[in-house]
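The structure's right below; bear with me while I get my questions together.
The complex appears here without one of its protein chains, the remainder shown in place.
The letters A, B and C name the chains in turn, as written, and every chain counts its residues from 1.
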Amino acid sequence: MTVVEPVDAVNALEETYLKLARIRAFELKAMDLFSEKFIRGSVHPYIGMEAVAVGVCGALRDDDYITSTHRGHGHCIAKGLELRPMMAEITGRATGYCKGRGGSMHITAMGKGMLGADAIVAGSVAIATGAAYGLRLQGKDAVVVAFFGDGGSNQGIFHEAANLASVLSAPVVFVCENNQWAISMPIQRAIAVEDIAVRAAGYGFPGEIVDGNDVLAVRDVAQRAVDRARRGDGPTLIEAKTYRITPHSAATPTDNRAPEELDLWRERDPIARFARHLVDSGAATEDRLEELGRQAAAEVEDAAAYALDSPYPDPADVEDDVYAPADWLREGRLA
Amino acid sequence: MTVVEPVDAVNALEETYLKLARIRAFELKAMDLFSEKFIRGSVHPYIGMEAVAVGVCGALRDDDYITSTHRGHGHCIAKGLELRPMMAEITGRATGYCKGRGGSMHITAMGKGMLGADAIVAGSVAIATGAAYGLRLQGKDAVVVAFFGDGGSNQGIFHEAANLASVLSAPVVFVCENNQWAISMPIQRAIAVEDIAVRAAGYGFPGEIVDGNDVLAVRDVAQRAVDRARRGDGPTLIEAKTYRITPHSAATPTDNRAPEELDLWRERDPIARFARHLVDSGAATEDRLEELGRQAAAEVEDAAAYALDSPYPDPADVEDDVYAPADWLREGRLA
Amino acid sequence: MSTVAVSELTMAEALNEGLREEMERDPSVWVIGEDIGAHGGLFKVTEGLLADFGPARVIDSPISEAGITGAGVGAALIGCRPVVELQIFDFVTLTMDQLVNHAAKWRYMSGGQVSVPLVVRGPISNGIGMAAQHSQTLEAWFVHTPGLMVIMPSNAYDAKGLLKSAIRDDNPVVFLEKRLLYSRKAEVPRDEYLIPIGVADVKRRGDDITVVAAGASVQLALQAARQLAREGIELEVVDPRTLKPLDMDTIAESVARTGRLIVVNEGPRAGGFASEVVARTLDHVPLQDLKAAPRRVTARDTPIPYSAGLERAVLPSLDDLLAAAAVVMS
Partner (left out) sequence: MSTVAVSELTMAEALNEGLREEMERDPSVWVIGEDIGAHGGLFKVTEGLLADFGPARVIDSPISEAGITGAGVGAALIGCRPVVELQIFDFVTLTMDQLVNHAAKWRYMSGGQVSVPLVVRGPISNGIGMAAQHSQTLEAWFVHTPGLMVIMPSNAYDAKGLLKSAIRDDNPVVFLEKRLLYSRKAEVPRDEYLIPIGVADVKRRGDDITVVAAGASVQLALQAARQLAREGIELEVVDPRTLKPLDMDTIAESVARTGRLIVVNEGPRAGGFASEVVARTLDHVPLQDLKAAPRRVTARDTPIPYSAGLERAVLPSLDDLLAAAAVVMS
């Protein structure tokens, strides 16, 4: 098993870079594991969108929560989940965060403030709203971020959750990752407006647009929204304009997007871009960044090795966890 | 049975007044029939809102369609449905538009362009959108109006239908009857914005606000929206600000609204207001309006008498109309 | 003469007491729904709660069934015990995704990390001319949904005790209340009590026919029982009270003894709860112990019509049940 040499103390900016690099490395590895049949179903790579999750979660405290989507690995890593149980989960092992029951689209880690990834497009926006309201009732000042996509913004539940969050002034931040495509559907044909952010005006809270490939810009706008929510002033809709560089999923490799469009966005790669910024500003050297990149890659390799060494869950336990403990269960009155 | 003396030729303005009066008289009678137990379930009176339906339908052709709500009698009468089969339907008779199967909340009259009333709040907005798109495919230039309430504007299906209608530029007009209450819920607590009309901006089509108690103003704004739809330029959201003078329904008489508020809106009664306009502008005399009022009342009495004289549907036929004719049905392969 | 202090309460009042007691006992319990605040709910089940617990815990919601159910799921995930009212249970169709894909599955998908102590309750509103979209009896869908519990009380006493148990249970519960039973009175103890989940209540003993009936159907069964008793036929009326989990021990024991089973249910016949009870009974009771084929007395497979005579013709009737009894006795 790879031994990970922890690099010496990383400062905040380096940590941000490390997170971006971790996500990228994790997704590339996940795609390999999928083609090697270690992963079933599908994998929806977050490649090209890393700055959104890292920027947003950079504005969160450990006791804040997030909900995620089918494309959720980046959110998990940005929120601080560990790579080993993540990799174990997506490879269906007993050592995974969800004991292999959830898989790539359902990673949950309550201990890390990860309420869960949701494979129903936009399915978790109302859940995030209710969790946020509940935290308020509990007298906590934690906030909840709901990630969803441009395609998800056309689901009725987004409308209901946004309106409900507004009238309850729930401490929730709606982060719409507008990567401009929903599988094969370009945003231009899915909506008849330029920006999704304008929809916030229909609910009475701010809608902000940010360059989703600029991790520091995302962090700033997220910080404003999170502070507003924490203050009790209610929700914000953040539209992060970004792009997925890889196909929709490992299971649907066909990609009808124009090569020029892809090239354009490859040039805007959020990681390379942040790296340039660090070097140009003198915050880090090329060498240091390479070192961090190797560190990220090593962590991912370690996680993959750990996962593939882990046992599969015992089919005999398959009915565990359908229901929480209850008298009627203990007494064998099964559903 | 009351004999209805048809009044001599009515001009357009008089016809408008007659429609308003018909709806008012019909609803008052329906409330009586409910308390006399001739109507089961409930009746949701349209009293105070008559100008919306009459104004909007005044902009429609006979071959245009509407969908309606739980509070649908006014829409039906404005679209030209006959009072006798309407009254027969809400009293559960075989001679009703729906043979007694639908009742007050489900009056349908395809021959009159009434696609159906829907007891699911906002449930018919997507149906109207699809009907509108279908008419386009059929090469027709008919349009569809979807009536729904302020409360209905918070249902997810409104969001989905509005967005879909916009990207399809379906010839549909969304008419939101903002009577400022949803049963006991004031609009101010249900949404955090002043006007529902602003939501149209989130979908990329016009949102218009109109005084829903001014039948001519409603007609004008509706005409613009209908023309736009007919031209193929897509949907419009019309928010008609109005008020229901009577309780939510005959079955829920308790009313938590402030008496002052009710008084205020009684003064704005759309029928009295239109009457004043007709008299002041010299378009009609008090006497003539009284005559039209008597005419409306007589028509309603005739319809009620017809209904109460009508037979109930035969329970033996209760399974008819579950399915449209099909080989498998004819051959007795029942579901 | 009962020794415990009791009050005569309608089922609506009993449910209201149950909610109030649980809200007093546990600050993490709160309610949300349409018109449940000042209005007290269309059927008064939440009456007075707003005054006693305030608008933060008694929330009048916009008309957004999916939104409020989803909000309930989210709040449950972080430790609240929300009770979501669907004004008429037919509107659950708008929130099947939040209920089935989220509430019911979140715990399992998380590998047991979370629980979803959520109650979604509301009336089954048939029998009063509310027509097809306000009169459905849909418990079969939820019985078919792993991860959910389904509870359907038949009287005020059971309703209160079961609702309190439902709120304390850590699993998502669909709690179905027959609207016509709201105004029906029963003796309810003044002192606190709970009714265990998954324990059927034999509403009447008899050795000839086992009639399994829940909710409103219990009254129908008892009516038939009284009538048939005059002919010397004794019905045993088993009220499962909770449909998921289902107390098959009690049902199987009874059927093994009587050798005859009739299941009464107000839902449409095809794919209904009655079919499930019949099929499951055959897993527990040997064929040779059956004196007659199990019979189902259900609604017809049609939407619920508006007109009184039509609606009566669709819903299961006393005559339907008596006819079925005659068949299994012959």
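As a working rule, contacts are C-beta pairs under 8 Å (C-beta built on N, C-alpha and C of every residue); 3 or more make two chains touch, one makes a residue touch a chain.
In this text the structure is predicted, and so the values were computed from the model without any measurement.
In the full assembly, the chain not pictured is in contact with A, B, C, by the touch criterion defined above. Checked against the full complex, the candidates A:N11, A:S35 or A:S184 give a single residue touching the omitted chain, namely A:S184. Touch with the chain that is not drawn comes from one residue among C:E22, C:D60, C:D90 or C:D169, which is C:D90. Screening B:P45, B:G96 or B:G207 for touch with the missing chain picks out B:G96. Seen across the whole complex, the unshown chain contacts chain A at 39-42, 92-93, 98, 100-106, 118-123, 151-152, 154-157, 182-185, 189-191, 252, 254, 256, 312-313, 315, 318-319, 322, 334-335.
Seen from chain B, the chain kept out of the figure touches residues 65, 67, 96-102, 106, 108-110, 115-116, 118, 120, 123-135, 137-138, 144, 156-157, 160-161, 163-164, 167-168, 320-329, 331, 333-335. One chain is missing from the display, and on chain C it is touched by residues 90-91, 93-94, 96-97, 100-101, 104-105, 108-109, 131-133, 138, 140-141, 143-147, 244, 246, 267-268, 270-276, 278-280, 282-283, 286-287, 290, 292-296, 300-303, 305.
We take it that only the chains that are shown with their structure count from here on.
Put simply, the chain farthest from chain A by mean CA position is B.
Taking each chain's centre as the average of its CA atoms, chain A and chain C sit 39 Å apart.
Rounded to whole angstrom units, the spacing between the C-alpha centres of chain B and chain C is 36. Centre-to-centre separation of chain A and chain B, using mean CA positions: 46 Å. Within chain C, contacts with two or more other chains are made by residues 62, 64, 66-67.
For chain B, the set of residues touching two or more other chains reads 154-157, 189-191.
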